[in-house]
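What follows is a set of notes on a single structure, which appears directly below.
Complex shown without one protein chain; remaining protein chains in place.
Showing chain A:
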Amino acid sequence: MRFDLDDDQRAVRDGIDSLCRSAWSPASARRHGAGDDDAAALWRELVAAGWPGIAVAQAYGGQGLGTVELTLVCETMGRALAPGMFFGNAAVAALVEGAGDDDQRQRWLPGFASGEARGALGSLQPDGTGLALDAEGAAALVLVGGGRAMLVAAGDCQLEPAAGVDLTRRLSSVTLTGGTDELRGDLGTALERVEVALSAELVGVAQRALDLALDQARSRQQFGRPIGAYQAVSHRCADMLLDVESARSAVLAAAWTADHSPQALPFAASVAKVSAAQGAWRVTTASLQVHGGIGFTWEHDCHLLLRRAVASGHLLGSPEAHLDRVAAARGLGGAAAVPTAQ
């Protein structure tokens, strides 16, 4: 057993990190939310460097790397507060590859893998409408809800901008105008892989919030010393570290499990999602507190992180749904097993 990244995995992480640093910043995230855009440029760079297909099988034009590599990209992008195009496309590719039939794979995966025909992820509401992330310009959407996943070509739906809590991703409401194509394969496993990737983004978000809090704790002086010398602040930071590292361990383990021990994935994915969603919420809110008044301003990044933590934490299976599933495996929490993807 060796629970650490190997050299190739480090290279993946470092590669996407330097791309994000040069092509994206929190200021870009703000402009993206406001409608003005660097996101298209970032996406073009990702496509040029071949990132969209990192976890898609080689048969469909991807690189065929594993879920661990995918989560490293997602974590780095979360840390950069990059928009949801990469995640949404990777998620939709994983769903089609894992739960689609041969025709669906042949038709869509090459475009997702090259990034030429991007996919976007959304949720299916009980009234039959959808909510999708960064879906403008996508070639196809997959809407997930009620234990089903519907593949929708861009021409078969209409997008309307919606006001989202997360300012770093654009939210659209989706109205279906044409046919949909259901993914009828093993949706559960495919969704769990997507939840692990989403959890990885949340780890990145939490790590960024901790980084900011540490800068503030070292540099901000009150009562003649750095606030990080006060235990009310430093112990809060220690607890943030505990949350970040626990969630990171859980996500890495779940990603490895997805590729090497799939029968254990349901539990591992629940551990990852609960740790990452609840951890990111605790860490982003604690970071805002450590910043004081400046952390509550529109101009500061604290609220961007916190908003992302709430939105991603409630995308797909909520922490409560995962807790119920873990309890159900022990015969607790009522008779009905609770579907995690709502």
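One rule holds in what follows: a residue touches a chain if its C-beta (ideal position, glycine included) is under 8 Å from a C-beta of that chain, and two chains touch if they have at least 3 such contacts; residues count from 1.
Criterion: contacts and distances are computed from a predicted model.
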Missing subunit (named according to UniProt) among the choices "Phosphate transport system permease protein", "ABC transporter ATP-binding protein", "Acyl-CoA dehydrogenase family protein" or "Ligase-associated DNA damage response exonuclease"
"Acyl-CoA dehydrogenase family protein"
Touch criterion as defined above, residue of A:C20, A:V68, A:L212 or A:L305 at the omitted chain
A:V68
Among A:A39, A:L171, A:A250 or A:L316, contact with the omitted chain is made only by A:A250
Answer key for A:G228, A:G295 or A:G313 versus the chain not shown reads A:G228
Contact with the hidden chain only, please: which chain A residues?
1-6, 9, 68, 214, 217-218, 225-226, 228-231, 233-235, 237-239, 241-242, 245-247, 249-250, 252-253, 256-257, 260-261, 267, 270-271, 274-275, 320, 322-324, 326-327, 330-335
